[in-house]
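Comments concern the structure below.
Removed: one protein chain of the complex. Kept in place: all other protein chains.
Chain naming follows the written order as A and B, and within any one chain the residues start at number 1.
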Amino acid sequence: MSALTHTEPRGTRAWLLSDHPTSRRQARLGQSYRTWLALRGNWLAMVGLAIVLALVLVAIFAPWLAPYNPILGQDLNTARLLPPLSPGHLLGTDDLARDILSRLIYGTRLTLMVVALVAVIATPIGLLVGTTAGYFGGWVDTVLMRFTDVVLAFPRLILALAFVAALGPGIENAIIAIAITSWPPYARLARAETLTIRDSDFIAATRLQGASSVRIIWKHVVPLCMSSVIVRVTLDMAGIILTAAGLGFLGLGAQPPQPEWGAMIAGGRRFLIDQWWVATMPGIAIFIVSLGFNLLGDGLRDVLDPKGRK
Amino acid sequence: MTASTHLRGRRGALWLGKFARLLLTVAVTFFGLLLVTFLIGRIVPVDPVLAVVGDRAPKSVYDRVYLELGLDKPLWEQFWMYLQKVFTGDFGTSFLSKRPIVDDIARVFPATLELATVGIIIGTLVGVPAGIWAAVRQGKWPDQLVRVLGLVGYSAPIFWLGLVGLLVFYAKLHWVAGPGRIDIAFEYSFTPKTGLVLWDTAMQGQWAAFANAFSHIILPGSLLGYFSMAYISRMTRSFMLAELAQEYVTTARDKGVPEWRIVWVHALRNAAVPLVTVIALSYAGLLEGSVLTETVFAWPGLGQYLTNSLQNADMNAVLGGTLVIGSIFVGLNLLSDLLYNVLDPRVRRRA
Partner (left out) sequence: MSLLSVENLRVTYPTRQGPSEVVRGVSFNLGRERLGIVGESGSGKSQTGRAILGLTPAPGLATADRLEFDGIDLRQADARQWRSLRGRRMSMVMQDPKFSLNPVMPVGKQLMETLRTHGAPRSEAKNRALEMLEAVQIRDPERVFRAYPHELSGGMGQRAMIAMMLVSAPDLLIADEPTSALDVTIQIEVLRILDKLVSERGMGLIFISHDLRLVSSFCDRVLVMYAGQVVEELQASDLHNARHPYTQGLLNCLPKIDGDQRPLPTLNRDEAWTK
């Protein structure tokens, strides 16, 4: 058909930006590409993305990047509490003569682990509760949403504190506690999305074909809610990092000698006045990483929220 | 005449119905709070009997306390007992201080309240104008500035900022007083009545003590204020942008109303309706932020009490404190709902 070929420009870019996608995959990829183009124009978001990518890379290559062992210290007589820019110790050493830079580098692994695990645990819970409540409505909705509101009514850190107190300190329990306190907003969001999808014709059609509720929720409702929930989770990443650091600071998260940034700040507190760097450096690391997630999330929200676009 | 009174009567009924629904929601949420704290208390690996009698008590004492605590009864019955206790104001005894939890909390709460109040005042006084400024200069440098300041507030760990603040303003510059609420020298120069040091000293005319207390509270207060400012300014900005795009703003311009009046009277009055909720919620959020801030500043408030109890596995105290903070959250939510109704004439009259 010559009528079709003359309007179709060549190239990947043109294929992605085509106004007439020929497949679902093309449409979806094109949408992502447009989002990416809009995001690329926001330099703050790009800074955020760079920070997040750097975090991932540092975590992967930590053993090669770190000049020293993060757990075992150097000579306690000569290498204790060295100031930043000392020979061989760019950011100085702590009271156990451990290289702070190396500990920060290994700490990226803990931070990433917390963020990833919380997302992996909390997102499915939120999706499950929200879509179920939204799809079935009625008393199921009332009960589930009341329960969600109860969990929301607790201040997040306090509830996490209470859970960790009950489960015992440690990074695994901190992750579980944070996950338990993070899902309610996702559930609310998923419910709201489900309500708009539930009554659409294609769901009715699927139901008429005899699909079970479980199948409809899993195959049709969940995928449609997914994208907005994922954006919301990205926006929450910085909060998760800060909560984990707060628990670490209170001695309820990662336990020594793990190089967790919040616990490192708590460890450096004793030397605050004379050896300020011990407590300050990990704080800067937390700040940069959570700023990165915030900048990226902020940019994503601007791009993806059509109401806020102007 | 009769028609209008009839109408007013119906409005009253709608109001009542709405209020009842609101109260029911609060009751259910509160019940949930109790259930959650109760369940957390039951999954603790700490043996509640040992916590009471100590681990060297003879078997007979242990068994007696075991029965007294009702631990042989089914879970729902234990919950029922817990409910009865909570409603009579009995949260149990603190393992650490050997005093009723309620007394402990009553003693430490004013410190937290004072700190959070200073924080929310600073946050509102700075955050609302900053948000308005950003909205009016949308896309210009003030907007960017407010946005970046807000993002920094969202991103910095509060306990770390507190430490850095202490290092810079207390240890190096000597601008403010250090940890604690007041210097020991002033501690007995006034009679604590409300437990709010600023209030007590001011009422009793102890201005030197007041100045000292102020110098203690200003750093943690500004810190909490900064965090609430980040949230308040962002929300103010988006509410104001939404209002400034409304048609009544154009009408006001058509009338020749000056721009400052359009922003501060017309738009802000409309934006104030949702803003009240935002401020109430950040006030509640400051109570949460206080857990970390109080630890850093050795502030003898609820947050520090909670962390101390946590570190000593004093479960009764932890749950009591959690319950109190949770109830304040619920209470402030209810309050903001009610204020919403008062502020918005559309909801006020229509119910």
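Here, contacts are C-beta pairs under 8 Å (C-beta built on N, C-alpha and C of every residue); 3 or more make two chains touch, one makes a residue touch a chain.
The shown structure was predicted, so the numbers you read here are calculated from the model rather than taken from an experiment.
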(message) By the document's own contact criterion, which visible chains does the hidden chain reach in the full complex?
(response) B
(request) Consider the whole complex, including the chain that is not shown, and state which of B:P58, B:G205 or B:G256 touches that chain. (result) B:G256
(request) From the listed residues B:T191, B:Q246 or B:N312, report the one that touches the chain absent from this view. (result) B:Q246
(request) State which residues belonging to chain B touch the missing partner chain. (result) 246-248, 250-259, 261, 266, 269-270, 273, 343-346, 349-350
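By our rule, only the chains that are shown with their structure count from here on.
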(request) For chain A and chain B, let me know how many angstrom lie between their CA-based centres, rounded off. (result) 26
(message) Quick check: in the complex, which residue numbers of chain A touch chain B?
(response) 146-147, 149-151, 153-159, 161-168, 238, 242, 245-246, 249-252, 262, 265, 269, 272-273, 276, 279-280, 282-283, 286-287, 290-291, 294-295, 298, 308
(message) Which stretch or stretches of chain B touch chain A in the complex?
(response) 25, 28-29, 32-33, 35-37, 40-41, 43-45, 147, 151-152, 154-161, 163-164, 166-167, 171, 238, 284-285, 287-288, 291-292, 295, 306-307, 310-311, 313, 315, 318-319, 321-322, 325-326, 329-330, 333
